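Structure incoming, see below.
The complex appears here minus one protein chain, its other protein chains still in place.
Then we have chain A:
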Amino acid sequence: MSAAILFWSITLAQVVLAAAMLVTIYRLIVGPRAQDRVLSLDSMYVVAMLLLVTFGMRVGTVIYFEVALLIGLLGFVGTVALAKFLMRGEVIE
C-alpha cells in the first residue's frame, strides 16, 4: 500500500515538474528579450534540480542528490555571470 502511494505520487510529481520545465522552455524560446531568457534559464535549473531530487527519491541512492547540489551551486554562478553580462556587456572587467 505505502509502496503504491509513494510510487504514484513520485511519478505524478515528476510529470508535473516536467510540465513546468516545458513551460519554462516556452518562455526561453518566445523571449522576447535577453533578460526573459536568462530568467527562464534560472527557473529551469531549479526545476531540473527538483526533478533530480525526485529521481533520487525513487532510486534511493545519494548520487542524484550530489548532482542536484552541484546544479544548485553552478546555476547560481551562471545566472550571476549572465546578469553581469547584460549589465555591462562583459563578464570580467
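Basically, a residue touches a chain if its C-beta (ideal position, glycine included) is under 8 Å from a C-beta of that chain, and two chains touch if they have at least 3 such contacts; residues count from 1.
Heads up, the rule we're going with is that contacts and distances are computed from a predicted model.
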Which of "Cation:proton antiporter", "NAD(P)-dependent nickel-iron dehydrogenase catalytic subunit", "ABC transporter permease" or "Succinate--CoA ligase subunit beta" matches, in UniProt, the chain that is not displayed: "Cation:proton antiporter"
Interface with the unshown chain - residue positions in chain A: 1-3, 5-7, 9-10, 12-14, 16-17, 19-21, 23-24, 26-27, 33-36, 38-40, 42-43, 46-47, 49-50, 53-54, 56-57, 60, 62, 65, 68-69, 72-73, 76, 79-80, 82-84, 86-87
